[in-house]
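Can you keep this structure in mind? I'll have questions shortly.
After this line comes chain A, so read on.
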Amino acid sequence: MNESFEPRIVAFLCNWCSYAGADNAGIARMQSPANVLPIRVMCSGRVSPEMVLRAFRSGADGVLVLGCHIGECHYIDGNHRTAKRMPLMRNLLGYVGVNPDRFRLDWVSSAEAPKFAQVTGEFVETVRALGPLEEEMGEQ
Partner candidate 1 sequence: MVGPDSLTKELHDHVAEKLEDLDGVLALRRTDVGTAPYLFQKGDDLSELVLQPRYPLGKIVSRLQKRYPDAPIGVVVRGCDTRALVEMAKREQVDPDNLYVIGIACTADEAEACHCADPAPDLGQWPQGRLIGVPTEGASAHPLVRQYRDMSLEERRRFWGEQFRKCIKCYGCRDICPVCFCESCALEDPLWVEPGELAPPFPMFHLIKAMHMAGRCVACRQCELACPAHIPLTVLYDLIVEDVGDWLGYQPGRTMDMAPPLSLTLDQAPFRTGVK
Partner candidate 2 sequence: MEYRNVLTTCTYCGAGCTLYLQVLDGEIVGVLPDKEHPISRGGLCIKGWNAASFVDHPDRLTTPLIRRGGSDQHEFEEATWDEALDLIAEKLLSARREFGSDSIGFLASAKCTNEENYLIQKLARAVIKTNNVDHCARL
């Protein structure tokens, strides 16, 4: 595997919590990896499985979905749907042989800038160890 592999990560961030958390991490000059391409959505519940799959199809080596904690969703229960759909989709990836660790769902509030930095940092390293998705799929 290429040792200078920089994984490309797409992160779906909800406007009210995780995106604000990411913003705050930046303002506080916390170290967050540059590998992450943030996509702001109004609610994590808006993230459909199609969007996550499209991110992989378009070249992402890993996909993150970060939403508000359960009970703190700006739209009350939008993230309840996220909480159900995303684990199912993660399992589905595993069923077709895509390493499910390439996908992660987590909850980050606007006040949790350190958590944002930590989660993204961890995730980049996890995906780095897995290598490019292209190589994994190209093995067939």
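With respect to how the candidates were assembled, all candidates are chains of the complex that A comes from, given by their letters.
Here is the rule we use: a contact is a pair of C-beta atoms (placed from the backbone, for glycine too) under 8 Å apart; a residue touches a chain by one contact, two chains touch by 3 or more; residues count from 1.
Just so you know, these numbers come straight off a predicted model, no measurement behind them.
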Complex partner of chain A (touching, any copy) among 1 or 2: 1
Candidate 1 contact footprint on chain A (complex, rising order): 49-50, 53-54, 56-57, 70, 77, 80-81, 83-85, 87-89, 91-99, 133, 136-140
